[in-house]
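Beneath this line is the structure, given in structure tokens, with notes to follow.
A protein chain is absent from this complex, but the other protein chains hold their places.
This part shows subunit A:
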Amino acid sequence: MDIKICAEPFDPWQEIQGHQHSANNMAGKFGATSIFIGTMRDFNEGDDVKGMTLEHYPGMTEKQLEKIVAEAARQWPVIDVLVVHRVGDILPNDPIVLVAVWTSHRGDAFDASRYIMEALKSRAPFWKKELLKSQAERWLEKNTDGYS
């Protein structure tokens, strides 16, 4: 299980490959890998967005993500989990979050990754501040419900 907070841009595909290669106990064991990548849009709520700053609470972020991953591991037989999340200044098309889950069978991979992602959205202490093309700045007030 690996949780990373990145202050610099990251390549989710390299992260997945690197993790899979370094976790040598996984080879031959997993039959399913579920991958979720969240990417920054250049629009939100009808406005053009040119950038974003992601603030977080260092220490609590990692603590909450570890709890969420542990909860998922208690509910589904996961072999491994990788969570990577950006902080700092972000541009449209930059990856913001990666959740990758390795399991024996696809149902567990889908369900565990969905659980981790939705719990991250509601409990991990990150906050987005958008910079609009109009130069106005605004804090996002809440996350949308991923199930609606």
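Here is the rule we use: contacts are C-beta pairs under 8 Å (C-beta built on N, C-alpha and C of every residue); 3 or more make two chains touch, one makes a residue touch a chain; residues count from 1.
Note that contacts and distances are computed from a predicted model.
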| item | value |
| --- | --- |
| Absent chain [UniProt protein name; select from "Molybdopterin synthase sulfur carrier subunit", "Predicted metal-dependent hydrolase, TIM-barrel fold", "Cell division protein FtsX" or "Cytochrome bo(3) ubiquinol oxidase subunit 4"] | "Molybdopterin synthase sulfur carrier subunit" |
| Of A:3, A:49 or A:96, the one touching the omitted chain in the full complex | A:96 |
| Sole residue of A:17, A:75, A:93 or A:122 that reaches the chain not shown, by the stated touch rule | A:122 |
| Residue touching the undisplayed chain, where the options are A:28, A:46 or A:59 | A:59 |
| Touching residues (missing chain, whole complex) on subunit A | 38, 54-57, 59-60, 63-64, 85, 96-97, 117, 120-129, 139-143 |
